[in-house]
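Left out: one protein chain. Kept in place: all the others.
Going by the order they are written in, the chains are A and B; count residues from 1 in each one.
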């Protein structure tokens, strides 16, 4: 009654991040010597270039009367170096009760808002081809510390961008003529003190971790379209009376013409501080992150050509300062191209190349080493490739 | 030849711990303003509210001649947040050889003394309903550091209250007319130095971790009764010549009348320092922890009503000091009430509520956040609930 399943995906991958000296001679420094560019590169054996490497256990029990109980435990694994086995079930860890009413699901699961970012991406947010909406949002609402961002699997304290722990989900039943939908609530699991003055004077510790969101869509024949909205509490300060949230709204669609399938997505995220008492000089302005994606896949025999263009822009909503030059909004775009060759349903070879171009201080990469960024060098282009094999079992 | 098995148990749980200001106006401070009470509460998605969440692998090989070899590897999992997968086999990790002589079992296993605490508890030491004998003993003999107490699964250095690593167990064969029994010895795995003066001057490092115990019982028809005794070395100091042990004696019984099943247990644990050279002013007195439990389960159709009352008392055996008021012994009692509704043999819904009342400084909870305890506030009542689903596979 238990199904054991998994994916082992390994690739030879290379990454290269180039920063450039954009300074030139000025009136104050007429003899400035431009230092050109500096490149950081790395070659690796990587995992999850096409599909995420994993191993899982799942099963369903028919309880009669249309009712069923089921479980799903899925672990991320790093098969390139063998260092992460089934240490966690951080990909998914749920128990469900389902019936004519739909499904109630308890545990750790994908957030509704992440689904559109991955389902409508020809590269499925995997490998160097993953779209920029995903790359930028993943680092957008981290809980204060960079460590949280880099350890999305082992650290519960990440921003709940991809998944949320301690969640209760509800899914519409599948028989609604193509309409589908879900809502999710995740507990912050933080202590509440009564009277509130007993709350320890700790930043980011009393409401952080809560997530609430939903997603609704329509899939029929060649068309699939869905909208989602979610709000993630990424930090707060009880004494100052602030709550920091990332609110995300996105809309995605795909249409399968047969010889060609088109993909598109729009996304808008806002990193927002709610003030119980508005500061005299105004609070920190909201930070906006908007993005769009256009993608296409073309089946050719046993293969599939994949391509996507994505674009993101940050807006710090900084107030204009008299006589100062306006600060340009950081932005980046990405072009990704790939080919998958299916040796069977379970086994495929794949190749992907991608290039990110950054402007005005954005520092997004295709993966691999971070840019060298300092007073002299500004991040510019990041390129990378994956050449690998995906085997599912 | 391998059986894959497990439990995924998730519940919506809430906990609340209230401390009260028990001080009043005194001769020295006639205007003391009583500060009332302070409450810490938390709502969570929890695991293991009815049965412990787990995943395991086990198997048996018939060697012929009545002989069999078997193994059992069982991991605790945290399915509410997905953060603990099969990282350890800390629930049980054994290899056995069995035959007409009984069974010899090597590895990590339950201690004999823990069995009575869980078998004769209607709530099986799970969830908010777990009995106080369990709650109090779990924190009674920790190896010096609080961390050890809070990480019973990942830290070998816990007090061996529930389980012991590196153990050799022997079990009587099952055909003894209802009599059953087991003994267990667990190595401390500490270095021994000869001459002893080469022993590094480290506290709690040369004999800590050793456990020896046994359990004997009789189960026939509706009756099950068992007695167990164990001794756990929780610390020592080679140079001062002390050895700290927790010695536990308990007796439990259940009787199934059919419409009603009754449970009872008596437990006495002693945290004791043996001195090779008795200090001039006497050593630290023994600390005693005594407790009892009364429980009942009532089957109703597909359901089961569960209830228990448990009581524990600490005795510090402090010598009476002339003219000083006697220090009252800390004590606590707990009432737990629950209902389990079986949807099938494998799947059940359950609800439990419980309340602990502390006196004289005891600070036991039903789970969740610790009491606020300081000069002003004294721990009083802790309440909690679990409302969840248990699915076994």
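Throughout what follows, a contact is a pair of C-beta atoms (placed from the backbone, for glycine too) under 8 Å apart; a residue touches a chain by one contact, two chains touch by 3 or more.
Nothing here was measured: the structure is a model prediction, and the numbers come from that model.
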Problem set entry | Among B:20, B:190, B:284 or B:341, residue touching the chain not depicted | B:190
Problem set entry | Touch with the omitted chain, as defined above, among B:78, B:94, B:182 or B:352 | B:94
Exercise. Which one touches the absent chain: A:39, A:192 or A:355?
Worked result: A:39
Exercise. So which of A:26, A:83 or A:197 would be touching the chain we can't see?
Worked result: A:83
Exercise. Contacts of chain A with the missing chain: which residues?
Worked result: 4, 6, 8-10, 12, 38-45, 55, 77-87, 343-344, 346-347, 369, 372, 388-389, 391, 393
Exercise. Can you name the residues of chain B that touch the chain not displayed here?
Worked result: 1-2, 4, 57, 59, 61, 63-64, 67, 69-71, 73, 75, 85-95, 97, 106-108, 154, 156, 163, 165-168, 186-187, 189-195, 198
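Methods note: only the chains that are shown with their structure count from here on.
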Exercise. If you average the CA atoms of chain A and of chain B, how far apart do the two points sit, in angstrom?
Worked result: 42
